[in-house]
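A single structure is presented below for examination.
Only one protein chain is missing from this complex, and each of the others stays in its spot.
Entry: subunit A
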Amino acid sequence: MINLLSALALVVVCVTTMLIAFHGLRLSRTTSDFYVASRTVRPWWNASAIGGEYLSAASFLGVAGLIVLSGQSGLWFPIGYTAGYLMLLLFVAAPLRRSQAYTIPDFAQIRFEESKSLRKITTYLVVVICWLYIVPQMHGAALTLSIATGLPGWLGPVIVAAVVCITVVSGGMRSVTFVQAFQYWFKLAALVVPTIFLLFQVIPEQSSTARLDSIATQLESVAGLNLYETISIILALLFGTLGLPHVLVRFYTNPTGQAARSTTVIVLGLLSVFYLLPTTLGVLGLLYAPQLGGNAETDATVLLLPSAVLDGFLGDSLTAIVVGGAFAAFLSTTSGLVVSLAGALSQEFFAGTVRGFRISTVLATALPVFIAVVTSSLALAGAIGNVFAFTASTICPLLLLGIWWRSLTARGAIAGMLTGAAACGLALMISSLLPEVDTLWFHMLRQPAAWSVPLAFVVMIAVSRATARSVPANADRIMARLHVPDRDSAF
């Protein structure tokens, strides 16, 4: 029974996604449509799409899983994801929209026209970040499929990749905007309904005083992260969001810089509302399925909870709803990443044609599927946290200094990004090979953001100072273009 309903939910989500994409296809006419929806998407529509794109496997499954795994420390992840958006609003949203670039490599080129190597390095970093980010989505798909339907896990990534390829190849960004806006509301509903049912079941059941008194002890029974790790994660999430390629490309679909800002504020609201749900489910999981913390399946908390608390048809249908929402999460985030990735690849290797974009799309999805199938899954939210740390140490300094500091030089940017990438990447790799020990240097290797982000900034600033003579001649004019309000944004 559970297999049938969940499988049905999965099929419905995939087919609906594709139908909306084909509807968008009729509207896609120019390259601009393909890449950035011709920059005509309204703030509410765009905000829903950003929300839909941003709420990935890590948010939908990982947050609750992490709360079950590490208790109160898990609460920092959704805070960081949301506060990261605030940072995006503060420093990046409006100027980046006015830069008229399609992708982050385009921004690098606009800022430093002479430096071809900066553009290349930025492109490669974007490609690496996208792939690192897609793989956990695929792991989530494998986990969800095997737990909910009993089918072999590798089928999950293959389904996600196929649907994403079809939607992106057929319609590009325009249809992706429709798909993702729809998916935000779908994901929200897919968590709201089970949460309400679970709460109504649980609250009357738990009103005995003895049970209520034990709640606090049960919540605090799980060991969390220490202070250094917490702060490092906060920094990684806050500064990492700034540099996420699939999130940035969304800002180009706003008509003006001011619209980009309004959109971001709406996104903050949408994210805050959404994160209340996985948080509630995580707390319920900690109280009702604490045995999950003992094994590797904490990420499946949201999937397993409905049938653990409610039985019969109700439990099964709630599970099916969650499975559908989870697949919506994998599909929307992956398609957003694939659009950015394919955009970067096709600009770099196929001269930016629509045909090149389509070939790149297939390349962009095939490799992560392969990696996901041959590797095993980490804790989803933790794996995504590492990607944020990497982004914060590479793309974030380039964007922040590129937008706000006229004396940045191309060589400084390259040096800073490479230092950040090497420091953060090596630290994460070494810590994954070493046995776990409870010392400060191990924590510093496992959560490198607290030192690798400042390091990247310092190197970027120092090298720029040393090569101060090669500050581009048009730096002032570019800066003015980034910051002077758009003409058509009337008061």
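Criterion: contacts are C-beta pairs under 8 Å (C-beta built on N, C-alpha and C of every residue); 3 or more make two chains touch, one makes a residue touch a chain; residues count from 1.
Just so it is clear, contacts and distances are computed from a predicted model.
You can't see one chain of this complex, but its UniProt record names it "Heavy metal transporter", from the set "Acyl-CoA dehydrogenase", "Heavy metal transporter", "CheW protein" or "ATP synthase subunit b".
When the omitted chain is restored, the residue from A:Ser117, A:Thr353, A:Thr375 or A:Ser407 that touches it is A:Thr353. Screening A:Ile234, A:Ala308 or A:Leu428 against the full complex identifies A:Ile234 as the residue touching the chain left out.
Although one chain is not drawn, the whole complex shows that of A:Thr16, A:Gln201 or A:Asn226 it is A:Asn226 that touches it.
Within the set A:Gln72, A:Gln201 or A:Thr467, the residue that contacts the chain not displayed is A:Gln72.
Residues touching the missing chain, restricted to subunit A, are 29-31, 34-35, 72, 75-76, 79, 82-83, 85-87, 89-91, 94, 99-102, 106, 109-110, 113, 212-213, 215-216, 219-220, 226-227, 230-231, 234, 238, 258, 261-262, 264-265, 268-269, 272, 275-276, 279-280, 283, 346-347, 351-354, 404, 474, 476-481, 483-485, 491 (touch as defined at the top).
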